[in-house]
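Structure incoming, see below.
Only a single protein chain was left out; the remaining protein chains are all shown in position.
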Amino acid sequence: MLLETKKEKKMQNNPVEEFNAYREKMNEKLLSDNNKLIKRIFNLDTNAYMEGALDVKTKELLGLVASAVLRCDDCIAYHLQTAHQLGVKKEGIMETLGIATLVGGTIVVPHLRRAYSFWEALEKNNS
Amino acid sequence: MLLETKKEKKMQNNPVEEFNAYREKMNEKLLSDNNKLIKRIFNLDTNAYMEGALDVKTKELLGLVASAVLRCDDCIAYHLQTAHQLGVKKEGIMETLGIATLVGGTIVVPHLRRAYSFWEALEKNNS
Amino acid sequence: MLLETKKEKKMQNNPVEEFNAYREKMNEKLLSDNNKLIKRIFNLDTNAYMEGALDVKTKELLGLVASAVLRCDDCIAYHLQTAHQLGVKKEGIMETLGIATLVGGTIVVPHLRRAYSFWEALEKNNS
Amino acid sequence: MLLETKKEKKMQNNPVEEFNAYREKMNEKLLSDNNKLIKRIFNLDTNAYMEGALDVKTKELLGLVASAVLRCDDCIAYHLQTAHQLGVKKEGIMETLGIATLVGGTIVVPHLRRAYSFWEALEKNNS
Amino acid sequence: MLLETKKEKKMQNNPVEEFNAYREKMNEKLLSDNNKLIKRIFNLDTNAYMEGALDVKTKELLGLVASAVLRCDDCIAYHLQTAHQLGVKKEGIMETLGIATLVGGTIVVPHLRRAYSFWEALEKNNS
Partner (left out) sequence: MLLETKKEKKMQNNPVEEFNAYREKMNEKLLSDNNKLIKRIFNLDTNAYMEGALDVKTKELLGLVASAVLRCDDCIAYHLQTAHQLGVKKEGIMETLGIATLVGGTIVVPHLRRAYSFWEALEKNNS
C-alpha cells in the first residue's frame, strides 16, 4: 500500500503517466465489455494512422489538428505523445496547433496552453 | 467542522455524490437568482423527459446520446444516473454510447471512458 | 435524354427521391474508391442500428436525436426515412426532435423546419 | 396560378422575402402540431430578446454572435433582420461578426460571406 | 519554499488567481516560442475587444456569449473577469448567459454553473 501511494504520487507529478494509466485502464474495461460496435471503432482507430499514401508522421499531425479544432484535450495528448515518439519536432507541432487555432478560433487557445504543458512533460520524461 | 471534513472526504471517493452535491448547490443558486429565462429553461428540462408518446427510458437514452455526441460530461453523468434509477441495463447504455461514438466520432471516446467510470460508481453505490 | 430530363424534374419535386438518388450515387463512388477506412466506417454504420439490447425503432430515434443536435440535415433525413419505414409515428418523431431542440438549443430550429418538410414528403410519398 | 408564379419568382430574387416566407410557413406547421416542448421553446425565444437589464439592440447582437460562432445561417439571417429593423448600423454588425470570426475561427468566414449578402438584401429592400 | 507553498495553497482557494496564474504562465511560454501565427492571433485578440462602433462592455458580452455557446470554460472565465473589471452588473451577465443557454441548449447548463461559481469568486475577491 505504501508503494501504491508512492506510485500514485509519482503519477500526479507526471501528467503523461497519469494520462496513460487512466486511458489504458478504462480502454481495457471498455473492450472487455463485449460491445461489438465500440470494439470495432477502437480497431479502426489503430489502423487509421498506419503508413499509406501518407506517412505516419503526417497522419499523426492530421489526428492532432482534428483533435485540436474539436477541442478534445485527451485526443490532443494522445496524438502529441505518438508524434513525439515518431520524432516530430516541436516546430512542426506548433505550426499544426497554429493552423488549428486559426481555423478553430480563439476558443482553441485554452487547449493550446494545455497542449504546450503536455508537450513539455513529454520532453521532460524523455530527457 | 470535523463532520464537514468527513463528508467532503467521502464525496471525493464517491463521484456520484460529489457530482450531485455541486449540481444541486449551483442549480439552487441559479434558480434563486431570479432570471426568468434560465428558470424557464430549467423548467422545460424537467418536463421534456416525462412519459409521452415515448416512454421515460427511451427519453433518457435520447438525452444520453445527445449529451454524448455533444461531449458534455456532466450531462452524460446526469442521464446515466436517471437511466440507472429507471432500471436501464448496462447493455442498453453501452449500445447507446456505441451509437454516439459512431455518429460523433472518436473524439467521443474520452467521454466514453469517463461515462464508464461513472456508471461503475452508480452500480457500486447501489450494491 | 428526354427521359433523363423528366426524371430529374420529377426528383426536384420530390425531396425524398432526390436525397436518395444523390446519396446512393455518391456512396457507390466512395465505396468503389478502395479506401479501407471509409469502407469500414460505412460497414459499421449498417451494423450499428441493428436489433440488440435495444430494438431497431429506439436505435433509429437515437440516430435521429444525435443527428439533430449535431445539426446534420442529411443525417436527419436518413434517420427520418428509416424510422418512417419502421412505422414510427409522427408523435414519437416530434418528441425526439423536441428533446434535440432543448438539449442542442434554438440553433436546432432551422433543422427542425427542414426535418418537418422532409417528414411531410415521406408521408406524401407513402399515401 | 399565374400570380403564384410571379410571387415565387419575386421571392427567388429577394432572399429576405424567401427566407421569411419559408420560415413563417414552417413555424406555423410546427406550432400547430401540438408538441408542448417545441411550443414552449418557441415562446422562450420570443421573450429572451425583450428589453431587460440589457437593451434590445445589445440582445440582438448577442443572438447574432452566438448564431455566427455556431454557424447557423438561418439564425444569422434572423438576427440580422431584427437588428436592421431596430436600426443597428452596419459598423456594429461588422464588429460583431468580426468577434465571431476571431472566437469561432476561419470556418466562420463562409457564413460571413452569406451574412454580408443577406445584409445587402436587407438594405436594398429598405431603400 | 514555504512561501511558495503558502502561495499555492492560497491559489487553490481562489479560483480567480489560480486561473490567471496558469493562463499568464502558459501564454508567456506560447508567445516566447516564436510561432508567428500564434503570436498574431494573440495580438488580434487584444485589439478585437477595444472601443469601436460598439463600446467595450458590449464587446465583452459578445465575447462572453460566444464563449458560452461554444462551451469554453476558460474563455467564459476570462470574459467574466474583464466584464467585472469594466463594471458590468450581475443582471447583464445573467441575461447574456440566459441567451447563451437558449441558443446553445441545455448542454450549456454545466458551464452556467461553473460561470456562476467564478462570478461569485470575482465578487468575493473584490469585496
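What to note about this one:
Chains here go by letter, A, B, C, D and E, matching the order in which they are written, and residues are numbered from 1 within each.
Following the convention adopted for this analysis, a contact is a pair of C-beta atoms (placed from the backbone, for glycine too) under 8 Å apart; a residue touches a chain by one contact, two chains touch by 3 or more.
If you're wondering where the values come from, they're calculated on a predicted model, not measured in any experiment.
By the touch rule given at the top, the unshown chain touches A, B, C, D, E in the complete complex. Between the chain not shown and the residues A:V16, A:V65, A:L80 or A:A115, the one that touches is A:V65. Think of the hidden chain as still there; on subunit C it touches residues 22-23, 26-27, 29-30, 33, 35, 37-38, 41-42, 45, 66-67, 70, 72-75. What subunit A contributes to its contact with the hidden chain is residues 44-45, 48-49, 52-54, 58-59, 61-63, 65-70, 75, 89, 91-92, 94-96, 98-100, 102-104. Those residues of subunit E that touch the chain absent from the view are 36-37, 40-41, 44, 47-48.
Here is the rule we use: only the chains that are shown with their structure count from here on.
Here B-D and A-D were compared by C-beta pairs in contact; the pair with more is A-D.
If you average the Cα atoms of subunit C and of subunit E, the two centres end up 40 Å apart. Taking each chain's centre as the mean of its C-alpha atoms, subunit C lies 26 Å from subunit D.
Shown for subunit B are the residues in touch with two or more other chains, namely 37, 41, 44-45, 48, 66-67, 70, 75, 91, 94-95, 98-99, 102.
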